[in-house]
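Working notes, structure below.
Removed from the display is one protein chain of the complex; every other protein chain stays in position.
Showing chain A:
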Amino acid sequence: MIFIILERILAHTSFFLLFLITLIFWGKTIYTRNEKLDHFGKKGMVIAYSCVTGFLLNRWIYSGHLPLSNLYESSMFLSWSFSLIHIILEVRSPNFWLGTITAPSAMLTHAFATLGIPKEMQQSAVLVPALQSNWLMMHVSMMMLSYATLLLGSLLAIAFLCISFERNTDFPVYYYDTKPSIFSFLRRDLHSSNREKKGSFLQKKFCLLSIDYRRWRLTQQLDHWSYRIIGLGFPLLTIGILSGAVWANEAWGSYWSWDPKETWALITWLIFAIYLHTRMNRGWQGRKSAIVASLGFLIIWICYLGVNSLGRGLHSYGWLI
């Protein structure tokens, strides 16, 4: 009984916190700096992360298996992955726009899990014989983590497209050839010796207005980080698909049977492989590769949710809506 009460408390607390944090991060883009709210946003994300972790651990202890066996648990795991990625990226390189994308993602998947799935399907059930395997942990957790990273990268690419949409001139967002010395913009006090020595940056070819420069800088950052995050999610997706194939071989004797879920996971993999290859060509970096990544966003949702509604195939028993 204590488990059920705890589960409910943790679910409600984490949802409430994620909602507040979403509001704070979205509000950050509107109002100017408010240190206390900024601080609360950062800390709040950590607290929400620990609440969802507690929820998953609670469910694990209660049901005896890793909480990944039905749609409800996997959606909560997806929400947890989003907050985990947010924390990792905040630590590595903090920026102001990351929270505006990860916080609502975490909140919305959490909301889908708790509000969008009927109560009967939220119960933790015992595992059917086919799921009683150690491969369950590796395959499903890797797939959910990869979904979270790839969704985040695709969302950044969509944000890039939105922000760079109404641009008149075609800024070369991929190379820095006639650029100001990037260091002098990163460091707050400029090295006067640098400027005198090499000719001031104002003498370079394009002289940017400050607003446009910031937007250009933002689109560059979005482009770069969507590439890096998708580049991180792609190996995770590979590991997830391949561990699923090995599991299928151990359980059913065939490592690839063109099941709809398997096939759509392969299509997701192919789309992101295309994305990574378009980045190799300098002319396609920027808008064209962002379009591919946006397509990837759609395909991940088809792979995760759309296939279950077909009702056919090996993956349909536990996850059917």
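Convention: contacts are C-beta pairs under 8 Å (C-beta built on N, C-alpha and C of every residue); 3 or more make two chains touch, one makes a residue touch a chain; residues count from 1.
Basically, contacts and distances are computed from a predicted model.
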| item | value |
| --- | --- |
| Options "Alpha-1,3-glucosyltransferase", "T-complex protein 1 subunit epsilon", "TTC8 protein" or "ResB-like domain-containing protein": UniProt name of the undisplayed chain | "ResB-like domain-containing protein" |
| Residue, one of A:L20, A:I47, A:I87 or A:I274, that touches the chain absent here | A:I274 |
| Option from A:F96, A:W256 or A:W301 whose C-beta touches the chain left out | A:W256 |
| For chain A, residues in touch with the removed chain | 92-93, 126, 128-130, 132-133, 135, 176, 181-183, 186-189, 191, 193-194, 197-198, 221, 224-225, 227-228, 231-232, 234-235, 238-239, 242, 245-246, 249-256, 258, 260, 263-264, 266-267, 270-271, 273-274, 277-278, 280-281, 307, 310, 312 |
